[in-house]
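Take a look at this one; I'll ask things after.
All protein chains of the complex are present and in place, except for one that has been dropped.
And now, chain A:
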Amino acid sequence: MSNLINQFKFARNLLLKLQPVYIQPNRELRGKAPDVARTLKQRLEGTDMFDPSLHFKVNIGLPHLKTSKAEENGPRLKMQQSIKKSAEASSIEEISLKEIRKEWLKTAAPFQIKAIAEHYNIFKDLFGEAFFVPRIPISIGYQQTDGSTMPVYFGNQIKPYEAVLPPIVSYEADPSSLWTLVLTNPDGHLSEKDAEYVHWFIGNIPGNNIDKGDEVVSYLQPFPPRGTGSQRLVFVLYKQEKQIDFSSYQRTTPCLELTNRTFHMKRFYKEFQDYITPAGLSFFQSDWDISLTDFFHKTLNMKEPIYEFDFPEPYKKPPIWFPKKQPFNLYMDKHRDQKQISKELLLKRLKTVDPFKPKEPEYKYPNALPENNNLPSWLRVEIRKQRLKWGRYNDM
């Protein structure tokens, strides 16, 4: 069948060459022949459509231990009744935000933290198709030189110079239980795609005593390179079932060779998934500051990489030999190398600037100066633009 159609097409094309006839485009037989082309059903099977039996998220977190409704609502009802009986309603100043937050951490926080972590795409970048509800609230704070603390919440901005020293971490835990804390950066790997840098790794923490845990990888401050924007730094707290040997992840202190800090949270979790359960989550964002230049030069012993965002090129209509009704100078400039044009402008500017002479005063109304009427109009327009510093004359 398909051969027959192809032969027909070939013969028809030959005929058209001899005697050109206009054929309506919609009358043309489009696509492959019916017995070769796949049906819609076959096509849909091939695409990666959403399939609930395959594409579902797995909860890898701690289970939700629900208290009974009666147990929960009893004291709540009493509290509300006492408030309603009180003579005066409390004013806005009397209600403390700290106490609301304290209660929030016990009740609604885990679900809202999960929602914001999904908004920051943390589960997908760290665990792939898995997620967890952070049941254990962690409080993390960086001590500052002036005595204050910079807390880590769920996406707040912390500058690298504020996070030089390891933070103080606390959470509620049974002293006999064991925990693991990992700080990882999924955004900043310089030499590998889809990899992370581990900034801190402490295993086998008895209770909430971080100092008594094994320091597997020592702390390294965040170092988002210049021009890369904000990077996420994620603290994940795991609950351990038993003592675990992390010797394959052990690094010498201080670990300043960055390739040794390459880390994959998903692979790490897969390796120990029978003994660890993610319980707590907290993260912050960090972007470049001036203190990092010294950090790159002196601590990491490398030149500081500087990145620059280059926006996608705008669409240009392909040039033609004889453009009609186009301004010739602008049309020609559009298709020239932009770097060459900027270079010419810079050289032109440097000719007028002298470091040993005082700067010439700028006119308030530069276009009020007399014009040379003998020049062609296109050149006079360019001169006007140059005087007003429009377009490409912005830097002049």
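The rule we apply is simple: a contact is a pair of C-beta atoms (placed from the backbone, for glycine too) under 8 Å apart; a residue touches a chain by one contact, two chains touch by 3 or more; residues count from 1.
Here is the rule we go by: contacts and distances are computed from a predicted model.
**Student:** I notice the complex is incomplete. Of the names "Large ribosomal subunit protein uL18m", "Ribonuclease P/MRP 14 subunit", "Cytochrome c oxidase assembly factor 3" or "NADH dehydrogenase [ubiquinone] 1 beta subcomplex subunit 9", which is the UniProt protein name for the chain that's not shown?
**Tutor:** Choosing among "Large ribosomal subunit protein uL18m", "Ribonuclease P/MRP 14 subunit", "Cytochrome c oxidase assembly factor 3" or "NADH dehydrogenase [ubiquinone] 1 beta subcomplex subunit 9", the correct UniProt name is "Large ribosomal subunit protein uL18m".
**Student:** Check the options A:274, A:310, A:337 or A:360 and report the residue that touches the missing chain.
**Tutor:** A:310
**Student:** Taking the entire complex into account, which one of A:135, A:232 or A:387 touches the absent chain?
**Tutor:** Result: among the candidates, A:232 touches the missing chain.
**Student:** I'm checking contacts with the chain that's been left out. Which of A:189, A:264 or A:384 qualifies?
**Tutor:** Missing-chain contact among the listed residues: A:189.
**Student:** Looking at the full complex, which residue from A:45, A:241 or A:257 touches the chain that isn't shown here?
**Tutor:** Touches the omitted chain: A:257.
**Student:** Hey, which chain A residues sit against the chain that's not shown?
**Tutor:** 76, 79-80, 83-84, 86, 89-92, 95, 97, 99-101, 103-104, 106-108, 112, 115-116, 118-121, 125, 153-157, 159, 161, 186-194, 225-232, 256-259, 284-285, 287-291, 293, 296-297, 300-312, 314, 330, 333, 338, 341, 390-392, 394
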